[in-house]
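Shown here: the complex without one of its protein chains, the others still in place.
Coming up: chain A.
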């Protein structure tokens, strides 16, 4: 199914790119911005990279955003699916280049999208140590979460056992779902 040609007009500015490599670089930069909502001045980057003015780079950014959102969202992972995202009259060789770029980077972008999706604070990393106190050994868990930073939790042997029981239950649940 073709799309409104106007939306994709901006893409034509990519023809001013010095090389195919530049086009791919631009694709990745815009995708990153989309998925990670960073502060990078991507529009400014487009201006200097392609030597175009403010309006033209805004139009290019707009078109790239539409294209990338569409292919990432619908999980287009093969030539035909991506091809269908373009209007039928679109510039043939530019389209081929973009399709190739999307195919090559599609998996990376999908992983990034998953990483950035709505979630609870993430566990970033953890470590542990066992302290053989004179009375009863305990396990100290050093956790690092995305919202609270560093946290130290102590567990008795019984607590650790109970925790492991819970973890085993989770593992069983996972196995039963992901057959």
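The working rule: a contact is a pair of C-beta atoms (placed from the backbone, for glycine too) under 8 Å apart; a residue touches a chain by one contact, two chains touch by 3 or more; residues count from 1.
The working rule: contacts and distances are computed from a predicted model.
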Among "Alkyl transferase", "Mitochondrial ribosomal protein S24", "Protein ROOT INITIATION DEFECTIVE 3" or "COMM domain-containing protein", UniProt-listed name of the chain not shown: "COMM domain-containing protein"
Contact set of chain A toward the excluded chain (per top definition): 35, 69, 72-75, 110, 113-114, 116-123, 126, 128, 130-131, 133-137, 139-141, 143, 145, 148, 151-157, 159-164, 166-171, 173-174, 177-178
